[in-house]
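Encoded as structure tokens, the structure appears first; notes follow it.
For this view, one protein chain was removed and the others were kept in their places.
The first chain written gets the first letter, and so on, giving A and B; residue counts start at 1 in each chain.
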Amino acid sequence: MGFSFKPWLLSVMGAAMMAVQPAAAQETLRIGAPLPLTGPLSPEGLKQQRGYDLWAETVNGKGGIEVGGKTYNVEIVYVDYESNTPRAVQTAERLITNDKVNFLFAPFGSGAAKAASSVAERYQIPMIAATASSSSVYDQGYKYLFGTFTPNQTLTAPLTNIVADSGQGVKTVAIYARNDLFPLAIANEMKASAEAKDLEVVSFAEYAIGTMDHASALTLMLQSQPDWVFITGYINDLILMRRQMADLGIKPKVLTMIAGPAYKEFIDATGPLSQNVTSAAWWHPAVSYEGKDLFGSTANYVKAFEDKYGATPDYAEASASAAGAILQLAIGDAGSIDPTAVRDALAAMDTVTFYGNVRFDETGQIDSLEPPVFQIQDGTTKTIYPEAVKQGEMRYGDIQ
Amino acid sequence: MTVRPIYVLAALLLVAFLPLVGDNYVLRLGTMFAMYAVLAQSWNIIGGYAGYPSFATAAFFGLGAYAGAILQGNGLPMPLAWLAAGIVAGLFAALMGAAILHLKGHYFAIASLVLAEVLLEVTTSWTSLTGGGMGLNLPVIRMSVEAQAQLFFWAMLGLAVLTFLMSWYVSSSRIGFALRCIRQNEDASSMVGVNTTFYKVVAFVLSALFVGSAGALYASWVFYIEPPDVYSVLTSVKPIVMVMLGGAGTVAGPVIGAAAFLVMEEVVWRNFLSIHSAVLGLLIVALIFFLPNGVLGFIRKRKRTGADHSKETAA
Partner (left out) sequence: MVPAAIEPTRYSMLYAQILLNGLVLGGLYACIAVGFSLVWGVLNVINILHGSFVVLGSYIAYFAYVHLGIHPFLSVILAGGALFALGYVVQAGLINRVVGAPVLTTLVLTFGLDLILNNGMIVAFTADYRTVQLAHPLGSTVVGGLVLPLDRLVAMLLACVLTVILYFVLVRSSIGRAIVAVRMDREAAALMGVNVKRIYAITFGLGALMAGAAGSLLSLIFPISPLNGSEFLGIAFIVCVLGGLGSISGAIVGGLALGAIQSFGALLIGPQHGLTIAFVLLIILLIFKPTGIMGRRGYE
């Protein structure tokens, strides 16, 4: 039992240290962040943590947030929910009632964000979701939930337009999706996007979470000789599948995988097999915005991230940092840390950040981003769309 | 020397006054305690009294959670959904028990473990009914946060008390006698006329009924469920650890074990964030080597050696 007093002890020590500080007394702004730091989603949870940490350190390095005559240092209170969604809901509540956080960052993904959003709503604590894209998360009529990912179809539609209008004779699509909230939702959007452009969906199959072999499903897919193979899942699924596709000699004209190729780990793990894999994400380091947030330009953000972690940020990490930056801007607009005032400031927000234009629609989901489409070419990702940040031309074929 | 069941009952009733002193966080812990007490006491019927190594708790819990959630989603009032979920789990246990209770040892353990796996896969695949991997949201309850926290706390505690009364009754009744005979020597009990199959199925059903209701209550409480959570293998293992911690085959042991386990879990979780599952593992290993008969067994042994000692000095 003695251990449980440690947080107490720390805060007592912290108070003692503050007392001797000559500078003006700083208060602490606490933001709760339930994250999947262990369990199957832990790679994603750790990414979000990197993004939040970078924001918090940058804020505190610049002297904290000044508002209403007070200066606040930012403290992010992390709790591991073990990739277990109901536990995420519990931790969100615990963070509010026990740790007395001022604001919340949502747990990872659409499912958990949706589940935890009702807690935020009940306690009227603004919650920013950095990794929830499905519209069904936001259309519950909640007022305290905001999200930094645009709806799923914004990922599939631009890519479908590019491929369908390319004149490369891409007529048929095979879709293979993980039977899970986000991957399945995006596969369904892909089906809709393809049908809207008169592409024939020759197969639509699902696989279970934890599937360790895709040979049969891929063999079957090979039978219909699709021009375009569209696969959704998480990075481990996609690495395994990419290798099995190569083993079985499946070489479509276009190979799209979501979400994984945006991560550097995907290129590292698949090597030459990553050649010409297309994907789409909500953000890419190649975009260029002059933001009004603490990071300023996109280039500044990328540099700050590289200095701290020695790696290029991906969309999940950037979105987490953006969640912090957006919250900070909203506190500034509101002129206080009152939850309701900050919530109103978020709802009214219309600004630019390193992450892109930020404006939330009436459901709280961002509607001002243009998610980039990109392709891995010779081991690096090249943006294909939108035109403003284009780095290369879309390539067809040459899938190993 | 054992802890008298009546004391445990009194303690459980005393816990009911928790809302007077605690905030929502304390109530949440209280609700968790009551839920653990239901699971541990239920497992104790089949695992403790009858000595069958059942890993089916997660199957009953998950089935109850989904049954309750689906029924509530279709407009059944909450308390009726909880009751129905218990009945669904009980029926499932009766059917499956009749099929797998002739297995012994590891074979039974695996068969019971696989029940949860099959239900997990079926639940994940049956998207139209269960929402599949997307999970299921429960209807929103129009009630203040505090009132909800109290409602679920008292409901879960009520269930724990019911489970306790069931366990107490079983212990002192013919069923408990039959189950203990089965644990000691099943073949012999069968020969002297104990209908072993019947009593084993009864024990399996009793170990499922309240767990099913607890699952449904849990679903209403967290208002979002997903298959990997409610069918988690940990849901099967934790009650076993609790019962071993408290003392298997006793009436009071599972309740004491549930309380002790909750305290340890919460302390570990709060203080050893990145290694909390390893610390939990260490606790389990330590438990097996240093406390093989649980807290009650330990107390009993201490008392006995103490008594022996005093006798010696008197002589």
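Operating definition for what follows: contacts are C-beta pairs under 8 Å (C-beta built on N, C-alpha and C of every residue); 3 or more make two chains touch, one makes a residue touch a chain.
These figures come from a predicted structure and were not determined experimentally.
The undisplayed chain touches these shown chains across the complete complex, A, B. Contact with the chain not shown here comes from a single listed residue; of A:139, A:213 or A:378, that residue is A:213.
The omitted chain makes contact with just one of the residues B:11, B:110, B:162 or B:260: B:110.
Among A:162, A:192 or A:246, only A:246 touches the chain that is left out of the view.
Although one chain is hidden here, its contacts on subunit B can still be listed: residues 47, 51, 53, 99-100, 103-107, 109-111, 113-115, 117-118, 121-122, 124-125, 233, 237, 240-241, 244, 274-278, 280-285, 287-289, 292. Where subunit A meets the chain that is not shown, the touching residues are 38-40, 42-43, 46, 179, 202-203, 205-208, 210-217, 219-220, 223-224, 235-236, 239-240, 243-244, 246-249, 265, 268-271.
Convention: only the chains that are shown with their structure count from here on.
Separation between the centroids of subunit A and subunit B, computed from CA atoms only, is 38 Å.
The residues of subunit B lying in touch with subunit A in their complex are 23-25, 28, 121, 124-125, 127, 132-135, 137, 140, 145, 218, 222-226, 228-229, 232, 263, 266-267, 269-271, 273-274, 276-277. Touching subunit B in their complex are the following residues of subunit A: 1, 3-4, 6-7, 37-38, 78-80, 82, 84-87, 89-90, 93-94, 97-98, 111, 114-115, 118, 122-123, 178-181, 184, 208-209.
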